[in-house]
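A protein chain is absent from this complex, but the other protein chains hold their places.
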Amino acid sequence: MIISMKPDARREEIEYVCERIREYGYKVHSIQGEQRVVIGAVGVGDVTACLESLEALPYVEKAVRISAPYKFVSKEFNPGRTVISFDGLTIGGEEFVMMAGPCSIENERQIMETATAVAEAGALVLRGGAFKPRTSPYDFQGLEREGLKLLAKAREATGLAIITEVMSDRDVDLVAEYADVLQIGARNMQNFALLKTLGKCGRPVLLKRGMSSTIKELLMSAEYVVAHGNPNVILCERGIRTFETATRNTCDIAAVSVLNELTHLPVVLDPSHATGKRSLVPPLARAGVAIGADGLLVECHPCPEKAVSDGAQSLDIAQFRQMMRDLQPYLELWRASRIPEPAAV
Amino acid sequence: MIISMKPDARREEIEYVCERIREYGYKVHSIQGEQRVVIGAVGVGDVTACLESLEALPYVEKAVRISAPYKFVSKEFNPGRTVISFDGLTIGGEEFVMMAGPCSIENERQIMETATAVAEAGALVLRGGAFKPRTSPYDFQGLEREGLKLLAKAREATGLAIITEVMSDRDVDLVAEYADVLQIGARNMQNFALLKTLGKCGRPVLLKRGMSSTIKELLMSAEYVVAHGNPNVILCERGIRTFETATRNTCDIAAVSVLNELTHLPVVLDPSHATGKRSLVPPLARAGVAIGADGLLVECHPCPEKAVSDGAQSLDIAQFRQMMRDLQPYLELWRASRIPEPAAV
Amino acid sequence: MIISMKPDARREEIEYVCERIREYGYKVHSIQGEQRVVIGAVGVGDVTACLESLEALPYVEKAVRISAPYKFVSKEFNPGRTVISFDGLTIGGEEFVMMAGPCSIENERQIMETATAVAEAGALVLRGGAFKPRTSPYDFQGLEREGLKLLAKAREATGLAIITEVMSDRDVDLVAEYADVLQIGARNMQNFALLKTLGKCGRPVLLKRGMSSTIKELLMSAEYVVAHGNPNVILCERGIRTFETATRNTCDIAAVSVLNELTHLPVVLDPSHATGKRSLVPPLARAGVAIGADGLLVECHPCPEKAVSDGAQSLDIAQFRQMMRDLQPYLELWRASRIPEPAAV
Partner (left out) sequence: MIISMKPDARREEIEYVCERIREYGYKVHSIQGEQRVVIGAVGVGDVTACLESLEALPYVEKAVRISAPYKFVSKEFNPGRTVISFDGLTIGGEEFVMMAGPCSIENERQIMETATAVAEAGALVLRGGAFKPRTSPYDFQGLEREGLKLLAKAREATGLAIITEVMSDRDVDLVAEYADVLQIGARNMQNFALLKTLGKCGRPVLLKRGMSSTIKELLMSAEYVVAHGNPNVILCERGIRTFETATRNTCDIAAVSVLNELTHLPVVLDPSHATGKRSLVPPLARAGVAIGADGLLVECHPCPEKAVSDGAQSLDIAQFRQMMRDLQPYLELWRASRIPEPAAV
């Protein structure tokens, strides 16, 4: 922690700040600058409380933490990569994981047709929403348990693993019964009651970045899940909210690289929500592979213009196949970058 | 709904769009412009599904809804003002409601001291967090049930009404047992499971705007609560997230006026979270009264530099008193603007 | 300056950083923390160059400046208020300055009619654009010199002072010939060639905040003008660009208070551009007076629905008069807050 005092802070005010810092369990180093005193606090203590309380003092200009606020998810804790296994797959390692499927599960025919098609085209995981977070109470809210059962059927038929969203801590057990990976939507990234429950769910969790959440906040939310007992968290960049309206969100693609520097957890990209527009999905998918994401989450529907939700951003099946074909050379470069070079003889 | 076709859309594509619109239950009016065809859809149907599915078509340029997506909360539904009563108070009418108290309930002495002081200074409602949404799992998470009991004690001692946050649908019944008003935090504005439960909670709800939520989304979340049975929703502007870092958030004060044009629900302002800085709270409180908010939500702590959370933005008791005194002439102007002029004899 | 090293920085890397800091003319204080070394640099030197160059080193985590990057415009340089005089008025002191007029000067009749009306209603300054920054090359670009002449005529007829925009360093002399105050639009806030020329223009300058500029950047742009010789800069909050589209911009009203804490320069608010919507202007104007702005900049047009630009946000003359009447009690409170209390006898 670094605390900079106001230029006109008096000696006894500086001393009071030093005392308060010591009370929180830190050692104090103070530096007399040209214009002001700057105090360094060294040690281990309740950083947030200390920072916020010091900033309450009128003669303190700013209090800044130096160490990262997360621990288990940091590269400092684990400088390698976390490889998560489920249903015979791994993510975070040498396997690139394409997850695809409709926004909402609508009926058996739709989900089976999509599952078969995306499996054939090379997807490893089937996505599909049974519980749907909808902005309007009047929009389709999902098939709930019925939808979960259809996902299970599709898994049986195709061998695909299943990822689906859970929206409330009440439903975690139910969803964990059917899904291989539990998805947390952007709007729930800071639903802390839900995050705590996920710590105990026994399944990998895919955590989507909130639409106005910083990378640091995303890592803090992952830290909630890990600190409550579940180390298997996959992070997902899905676009953030900015002033630009040409796309549904603004894909912060560099976040993939920033996360790779800060954390050992796998990172995937969702080009469908990031753009909101079908024609933009394939080029952004290419960019996601090139920048080194561990997988992609792509919306695909047999007949997007009849979808109950997200039709505008869903690929149809022919388009999905075409995208998979076009990605192949990029995936080969991706794999070459992941496979450790053989040791020289 | 207005659907504009791409300039090069062919006759049969336009016809297909018209058919799809009719299937959704609308009548079709098409206009041949200089460059493109624009289609108006008139009637009542499933707007969202229709819009999203039409946008999936490659020859559709854009599909825009004209009517508002909310109903019960709109001025068109109720052109007057909703006045909400609780614990002998009203909000939304002729009474300006100051709500004040600490960020977190820390112990009996702290909450009683604050309650007594803010009551004397003119506050009508005591705020205080028992369940705390914290970015970090390592920060203080609140006293939970114990905190609720302390709030009840403070109500008994001071006569103040109680507002406190609920974070999960699991806790709604518990919190509703103690609180007069249930507060929904910014991070939970689109926790739809929670919103649905609030529809049945039997208490007024104060809904904070999400930090990157549009005004329209705030109204949609209020619509969730109302559509599920609870018409008593108070809206709260508490600052949005922007690029500016000089303040914790950016107070979108004009949102108060925008909301007053769009909805009949009461609107309050939280100058503490909007700025994150104690010295900015009193001037912003004045602006909030002047622009016509129905009340304010202000953080106040007997000793901010020892607070476990939000110390930097909390007023101490002397500062709160001073702010209340300074607000008096503005509150008089506010009241004059609310009291209906007597009919001429 | 505080430089924090990466946790795994080696001794010789730390030593190299210290050396580089000393080369820039600073003294070095280093603090050994639990996880990393933090270095304080004390003294006077080329801060920006030093910061940026240190951040280029792979073993440096972050380099942060502590002192403000501006000097002349800061409260530390002048703890009082700068009161700027022009044409018999003052701004920044005991006089509240209402500036009003059309977006564009269209013709003699329009500008004379507006000038007469706003003068009668209590405005002190006439605004009106002769050089118009328009997003599209096909939109009306202003009457240029002809417009300036009409402004001069209006000043003669009404006694109002004149404020008008200048868009290029080439036109500064021309505009300064006619205007009492030179306005710099949001899009030119970081047109540094223009800012330098304004340092020599001999007229007060009203500098609008760029639509995505931080408060600090606004102050840095003001510093350009002052450092190049012109101390008479008025700052203007006119809304920033955010994700919210219900208003044209998002009025960062708290910026008025933040600026009052950081600088001695006068600060005004433009509720017309901040909202883009006529009905929102009067309530936001009230809030602006209440929060302590030194003046307002309001668009007003005799017939907004025939205006060549900004009709949607212009008040008509009756509305302007009404707003002025409604502001009176707030202006009285404003004046009471500015007039120094008489010393007790």
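Note that the chains take the letters A, B and C in the order they are written out, and that residue 1 is the start of every chain.
The rule we apply is simple: contacts are C-beta pairs under 8 Å (C-beta built on N, C-alpha and C of every residue); 3 or more make two chains touch, one makes a residue touch a chain.
Quantities reported herein were computed from a predicted structural model and do not represent experimental measurements.
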{"item": "Candidate in contact with the missing chain, chosen from B:Arg20, B:Arg241, B:Arg278 or B:His301", "value": "B:Arg241"}
{"item": "Sole residue of A:Pro7, A:Gly43, A:Gly93 or A:Gly292 that reaches the chain not shown, by the stated touch rule", "value": "A:Gly292"}
{"item": "Option touching the unshown chain, where A:Thr250, A:Thr263 or A:Ser314 are the choices", "value": "A:Thr250"}
{"item": "Chain B, residues in touch with the chain not shown (by the definition above)", "value": "2, 4, 7, 29, 31-36, 38, 40, 42-44, 62, 64, 66-67, 76, 212, 241-243, 245"}
{"item": "Residues of chain A (touch criterion as defined above) contacting the omitted chain", "value": "212, 214-216, 240, 242-247, 250-258, 261, 274-275, 279-280, 283-284, 286-292, 329-330, 333"}
{"item": "Touching residues on chain C - with respect to the absent chain", "value": "20, 48-49, 52-58, 69-70, 133-140, 167-171, 187-188, 190-194, 196, 210-212, 217, 220, 223-224, 227-228, 241, 278-279, 304-312, 314"}
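Simple rule for what comes next: only the chains that are shown with their structure count from here on.
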{"item": "Distance between the centres, which are taken as Cα means, of chain C and chain A, whole angstrom", "value": "39"}
{"item": "Gap in Å, rounded to a whole number, between the CA centres of chain C and chain B", "value": "30"}
{"item": "Inter-centroid spacing, chain B versus chain A (mean Cα positions, whole Å)", "value": "27"}
{"item": "Shared interface positions of chain B, touching two or more other chains", "value": "212, 279"}
